[in-house]
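Removed from the display is one protein chain of the complex; every other protein chain stays in position.
Take a look at subunit A:
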Amino acid sequence: MSILPAEFREFAYGDPMKILVIEDDREAADYLQRALSEAGHTVHVAGDGDSGFTLADTGDYDVMVVDRMLPRRDGLSVIAGLRSRGNSTPVLILSALGEVDDRVTGLRAGGDDYLTKPYAFTELLARVEVLCRRANIKDAETVYKVGDLELDRLSHTVRRASREIVLQPREFKLLEYLMRHAGQVVTRTMLLENVWDYHFDPQTNVIDVHISRLRSKIEKGFDSPILHTVRGAGYMLKAA
């Protein structure tokens, strides 16, 4: 039986990754292993901080998922230890502690992203995919291109099929983030965190409204849809 929603599987995922999961809860670890494998990745699991550290130190992983509270050696110390040995593998921290300062200490210890338990698997998968590709990123590129959509980061202009599209500053940032992660699922909370820098959950789903507004600007009058909704997960920018 499949873990991923059907809609999710419609979208082809990028290259398979080698992922290390350090999680002491057997059931949660099994679930993650099954689900991530299903998404096409190779998954290794460590049940405590010590063995996790050894595995991470010797194996060459694309991304790690580390629980914060682990037996023998806690997650933050594992990450800090790896960082001090020059290991820069992207890390997603999983934690039951979700307050602002917990997140700050987690990221300060060397984590790259922070996800609070309980989480939706689609959220975790989207974040892991984005993290992994951060290494070969489009930081240096000044122009992002997806299909016939073009975004110039310097002149702050957006064109589709050579037609200029006028966007509000926030809409520009939103599109910039989506284009930067084109071909990847981006969740609502990821957008809220990265475009608005909010780590709380607004009561009404404000992000959907922003997306539909942006969508009407970049799709209305053009032939093909480019900003897709991934049901049960989020959004994806992808040329048809």
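Quick note on the criterion: a residue touches a chain if its C-beta (ideal position, glycine included) is under 8 Å from a C-beta of that chain, and two chains touch if they have at least 3 such contacts; residues count from 1.
Keep this in mind: contacts and distances are computed from a predicted model.
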item: Listed names "histidine kinase", "ABC transporter ATP-binding protein", "Cell division transport system permease protein" or "peptidoglycan glycosyltransferase", matching UniProt entry of the absent chain; value: "histidine kinase"
item: Residue, one of A:58, A:84, A:162 or A:204, that touches the chain absent here; value: A:204
item: Hidden partner chain, residues of subunit A it touches; value: 98-101, 104, 118, 170, 196, 198-204, 206, 209-210, 212-213
